[in-house]
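The complex is shown incomplete by one protein chain, all other protein chains being positioned as in the whole.
So, subunit A:
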């Protein structure tokens, strides 16, 4: 797998082949295509590719409504490789499912015991490993099968049907490994937002295609619905939002390596535009489908559910506030020229 196109094709095929499989089955299937090790170093069986290589994979996972915490697997395999190589290798090989709790933080007691509840952990019920932030900074790798000290339940703030979010309560279990509060941990969170962006755009594109298909096929008032200018213009605006976000995301991914702490203006711009486009296109597609859009069987709501969660993780309001506080600051490329 070398060029983007080929990665995208492979990812689409593999994601489609995962339909109906549980997380463990999907892990094995994805690993067989080499997808889970895209970002991991070669020592753990990975391909050590840079972050942009993972974007088409994330987009394909969204388009196919893949029931697997793929972004987590890709990034955890990279993060854990030096700290817990055996776990990283198991993730790359599809032998273990790992996930991340994107909300909240655990308390680390003097004696090394972990306490507290963290949330938005995709598919934690089916996972073996969880990475959760620590209140004092850094994170902990937790074995979810460790025993009575760990409880997993539904996270009622979640919407995603394929990758249900979980609350994980830890009452005294110990960390399998501590992850230092360094650039690698910051990068995991910052890069996850960009890959969520890619997922949102994958869903958005699917929803736009669906809306075009529906409006082109359905007739009313003696002509196809799509012949109505109001609808054509709505679709054109969706396309503009999608292209805006694509341009912003591609740039943020391309410069991500120069900004390991994830503070670039490019990332902030990508987070806002991807979240906005994702929501506009998914919600818009439901509207453009009429009553059909409101049905369970039409999967638009599945995309919307995923996009809502991804958008929350991208925190567009926070990104916008951060941009507002940095209005005088030149964009990264300009600083480079000045240097």
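Keep in mind that, in the parts below, a residue touches a chain if its C-beta (ideal position, glycine included) is under 8 Å from a C-beta of that chain, and two chains touch if they have at least 3 such contacts; residues count from 1.
Just so we're on the same page, contacts and distances are computed from a predicted model.
The listed choices are "Ubiquinone biosynthesis accessory factor UbiT", "Acyl-CoA dehydrogenase family protein", "1,2-phenylacetyl-CoA epoxidase subunit A" or "ABC transporter permease"; the UniProt protein name belonging to the chain that is not shown reads "Acyl-CoA dehydrogenase family protein".
The residue touching the chain not shown here, chosen from A:212, A:256 or A:304, is A:212. Among A:28, A:103 or A:239, only A:239 touches the chain left out of the display. Contact with the chain that does not appear here is found for just one residue of A:47, A:98 or A:266, A:266. Of the options A:104, A:172, A:224 or A:260, the residue whose C-beta touches the omitted chain is A:224.
Touch with the hidden chain on the side of subunit A covers residues 212, 215-217, 219, 223-224, 226-227, 229, 232-233, 235-237, 239-240, 243-244, 247-248, 250-251, 265-266, 268-269, 272-273, 320-321, 323-325, 327-328, 331, 337.
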